[in-house]
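A protein chain is absent from this complex, but the other protein chains hold their places.
Chain IDs A and B follow the sequence of writing; residue 1 opens each chain.
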Amino acid sequence: MKKTFLSILAALICMTMVFSMTAFAAEAAPVSTVEEGVLNIATNAEFPPYEFKEGDGFAGIDIEIAGAIAEALGLELKVNDVEFGSIIGGVQSGKYDIGIAGMTKTEERLQSVNFSETYAIGVQVIIVKEDSDIQTADDLVGRKIGVQQDTTGDIYCCGDFGDENVTEYRNGAEAVQGLIAGKVDCVVIDNEPAKSYVAATEGLKILDTEYVTEEYAICIAKESEDLLAAINGVIKDLQESGKLQEIVDKYISAGEEAEEEESK
Amino acid sequence: MNDALIQVRDLKKYYDNGRIKALDGVDIDIRKGEVVVIIGPSGCGKSTFLKSLNLLEMPTEGKIIFEGVDINDSSVNVNIHRQKMGMVFQHFNLFPHKTVLGNITLAPTKLKGISKEKGRERAMELLRMVHLEDKADAYPAQLSGGQKQRIAIARALAMDPDVMLFDEPTSALDPEMVGEVLDIMKELARGGMTMIVVTHEMGFAKEVGSRVIFFDGGQIREENTPQEFFAHPKDPRLQDFLSKVLI
Partner (left out) sequence: MTEWFNSLADTFYRCFIEDSRWKWMLEGLGNTMIITVFALMIGIILGIIVAAVRSTYDMNGAAMKKKGGPAYIFLRIGNFICNLFLTVIRGTPVVVQLMIMYFIILINVTNGVLVAIIAFGINSGAYVAEIFRSGIMSIDEGQIEAGRSLGFNYIQTMIFIIIPQAVKVVLPTLFNELIVLIKETSVAGYVGVMDLTKAGDKIRGRTFEAFMPLFAVAAVYLVIVIILTRILRIIEKRLRKSERR
């Protein structure tokens, strides 16, 4: 009696396994991901308009691009909001499939991960108080500079002006609060979030001269070469179809984008 | 005004909004040089009475006139008057972080501005009196109970008090150590010190007491010379009490 019960149970388990495997096979994506059928992206949702929290979910240029990529690859998008500094480590260790967070391709980062083709141009600008005597990037020497920790602005400023003059905040909003509170004399940050911060805050302005221009790309683990190729293909398609521009325009007005094109 | 050192008038101590009456109207005069021994069953209020005399227990009402001043009046700084009232406790309460010498000299040097050398001299004198001059640099933890109590007496005497209050000074001692403490107290009494002693040592009461008082229910039930007190107790509760302790 007991034996019969056990064999029935075993048969049931076997059948369940077979069914579930076939079910997975049917939905399987052309590329392998960390989680079957899901594109896990890592971002730091404190960087408007590229990525930010909206309601219960996330929004921004990067989020929408990632959504378009996931759609093209037949995957479900899953956004993981992590510290900016943890994105590359997470992608490298296989926790996430890709990192997309207004991230610039640098030599150093290339040692740990691969980068996709550029999907957007980022400009590091300088925010100051309206009555500030800082006019150009050259005036930053010896001044207190606020940055978001681990961003390119942070890395460049530490190199150009010395670690001791750079105060690293955990996100851009805190850096701007630090500027308002007078803890720092200026904030070096990406142009797009800078516009949002200045628009939202009285008494701040962005200097006309840019600090650095950089190209944003998606980071992917070195092992995932098929995913890299697939993503580059999707980026190309998005650019050609005009979808990419559509997404950018949705968050940034056309006029500003034109300015950026000129400065290039 | 008579020649009394301490006059207690209608002293009351209530707890719990008057539900518990630890002292229920005590009147007594204590003259200079008297040795007043207080006995009574436990919980009768005798310790509360003793601690009320120097306001370690705040009385609910009543007067305690010490050297002409009502120290229970809220405008009086009791700290100055306490310097004149030495107290010895059941559990010694020596300061464990100080040496024997430190215990004795602390109050005189800090409160009376006596120099360290003078304080030390006086302390050694007192230590000789309690036969412990070799323990000057010891810490309380190194002493026996009897030794601790003798140091506690020396500590109280160092302030040159006008009256000494003893709160069951031998109750926490091993029997073989009771004698050494009582001997010191007897010596003190013979030297003319005014003493108020709460104790169970009937022998001490008989030998050196000028008056013995029986406390019960927060009141003085009987008060007499030792001879009369023990030979002809009048209060039935005292008779009962004595029959129990004098076996």
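The criterion applied here is as follows: contacts are C-beta pairs under 8 Å (C-beta built on N, C-alpha and C of every residue); 3 or more make two chains touch, one makes a residue touch a chain.
Bear in mind the structure is a predicted one, so any value in this text is a computation, not a measurement.
From the options B:Ser115, B:Gln142, B:Gln227 or B:Ser243, the residue with contact to the unseen chain in the full assembly is B:Gln142. Listed residues B:Lys13, B:Lys46 or B:Arg82: the one in touch with the omitted chain is B:Arg82. In the complete assembly, the contact with the undisplayed chain comes from A:Ile88, out of A:Leu39, A:Ile61, A:Leu75 or A:Ile88.
Contact between chain B and the absent chain runs through residues 51, 54, 56, 58, 74, 79-80, 82-83, 85-87, 89, 91, 93-97, 106-107, 110-111, 139, 141-142, 155-156, 159, 165. Interface residues of chain A with the unshown chain, by the touch rule above, are 83-86, 88-89, 92-93, 108-109, 111-113, 144, 146, 149-150, 154-155, 163, 167-170, 174, 177-178, 181-184.
In this section, only the chains that are shown with their structure count from here on.
Separation between the centroids of chain A and chain B, computed from CA atoms only, is 82 Å.
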